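Of the protein chains in this complex, one is absent; all others appear in place.
Then we have chain A:
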Amino acid sequence: LADDPRFYVPPKGEEKKNYRETPAFLYNRNCRFIEGTKQACFLTKSVRYDGMPESVQQLIDKFEVPDESRLVQKAILKSQIWDSTREKLPKRRDPEYPRYKIDREYGIPLEKRLNMLSFDLLRMADTAIASQYPEIGRSRRLIFYPNGMATFFKYSDSLLSFYLGIDAAITSTSPLPPFVPEELVESSSSEAIPSLYPISPTIDFLKTNNYNLKNSIGFSEISCKFPHTLILLNNDDWSEDERQARALVTAMGLAVAQVKKTYPGIKDRLPTPISVQVINMSETTMNFTYFQLNTIDFDNSEAGVKNFVWFDTGNVLFERRLPQPWKRDKILETSLENLDLDPFKKLLATVGNCAELEDSSTQFKEKLIEL
């Protein structure tokens, strides 16, 4: 009778592993914020700006790729049409005519399309920057699917633990300088963050009694241990607002993990702010976030110095029109339209941020070694 599956009773929380008495709130890559960026800004105590910071906007036309449009088109066609995988794609219902049953299609799955396009564009960006500053190859690393990033801290009488999922990361030997000088950081204590009453920002976290607390940067044992940019691939059908909120929280988590290692025991304002960049890639659009961490005190949302966030959403590379066979024009195949090269230039600017400093610092170090 003990092995009969008809009378199976699942184990309770006390019998599962890692049981603790005090509950905690867990964050995951699948946590969908219901209020979007407003909820994320309240959690991370950050002031919101739209657009790119000035230090990055000056670098837009600095880096060039020869035959830009031809190479970008080649990367797009390679990932969408030329690849030879043939798998059954998921069923599709169009909201315009939901009762029409569309035939099953065979083609390239979403994961592969995303990976091919995004990593091709990254490779092109790397070559463009290395043509001007060749010493970057020794001061930077590109890691695919890093593992083990996690933090935890207390937030108003409750424990939060973050387990971050990142698809690719660029790390460097020297940390990024702050986007904004120190005078604006001190004046930010007077600005206000919009409140979320009666909701708390941990409404979408999972509350459990079985958890493990961990604080680590995934790539701390190599020479390049400061994060420069993070790349997230959006494999879901979320809105742009929710994707940007996820990017903010991963940037915050990684910065806090770094702070706990370098300044253990700190509670309030940091001596030097930490900055992280995040790129959000989906099939056709790219989003950028730039985060600067000034304090760790997330409990008081009114008093004290605040962090900064810049959001740049909705940069559409190309449009993808899906087939609608009930129409008279007979749109029977997917078509790609309206190529726009502006988001690619923004990508070059973010990846090439502070390339001069790294180039000069590596040259300086090598000259010291020669002497």
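Descriptive notes on the structure:
Simple rule for what comes next: contacts are C-beta pairs under 8 Å (C-beta built on N, C-alpha and C of every residue); 3 or more make two chains touch, one makes a residue touch a chain; residues count from 1.
In this text, contacts and distances are computed from a predicted model.
Chosen from "C2 domain-containing protein 5 isoform X29", "39S ribosomal protein L2, mitochondrial", "3-isopropylmalate dehydratase" or "Aspartate aminotransferase", the protein name that UniProt gives for the omitted chain reads "39S ribosomal protein L2, mitochondrial".
Although one chain is not drawn, the whole complex shows that of A:Gln132, A:Ser200, A:Ser216 or A:Asn235 it is A:Ser200 that touches it. In the full complex, chain A contacts the hidden chain through residues 5-6, 10, 25, 34-35, 99, 197-200, 202-203, 205, 207.
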